[in-house]
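Only a single protein chain was left out; the remaining protein chains are all shown in position.
This part shows chain A:
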């Protein structure tokens, strides 16, 4: 942890203006096995975590990892059975952005994982007031699809998923 409460400049406009900020984990080091053409690498927790950790928070100029909304220990993947489960933790129990954050994670996984995977994105139990309702929305395929038809929502989600670093 780096320190608490750096000013973000928007003061009272944010629900949680001074969140705790957590350190980003570094790039995953490349192992000799990963460089070997012959050895297959299975999809593991860290790989899934790497997909979602750099998603931007909808209201802070920070990533979900820096806000501790996602953590590697809350990611579970089973490559053989093609299942992924991700728990995320809103910064405060009444966070109105919870659905949007969940949607961003879900969309990122849909775009980045092979089609064979069954994905489950839900709130860490006991960390949000309307946990059940949010989970239900995120699990409903049709509602997710409908949400992405809404160009305003899609815009916010795309902003969350835009890479911070540009091509260089």
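Everything below uses one rule, namely that a residue touches a chain if its C-beta (ideal position, glycine included) is under 8 Å from a C-beta of that chain, and two chains touch if they have at least 3 such contacts; residues count from 1.
Criterion: contacts and distances are computed from a predicted model.
Name of the non-displayed chain as stated in its UniProt record, restricted to "DNA topoisomerase (ATP-hydrolyzing)", "serine C-palmitoyltransferase", "MMS19 nucleotide excision repair protein" or "tRNA-guanine(15) transglycosylase-like domain-containing protein": "MMS19 nucleotide excision repair protein".
Seen from chain A, the chain kept out of the figure touches residues 1-7, 9, 21, 30, 34-35, 37, 40-41, 43, 47, 50-51, 62, 108, 111-116, 151-152, 154-159, 161-163, 167-168.
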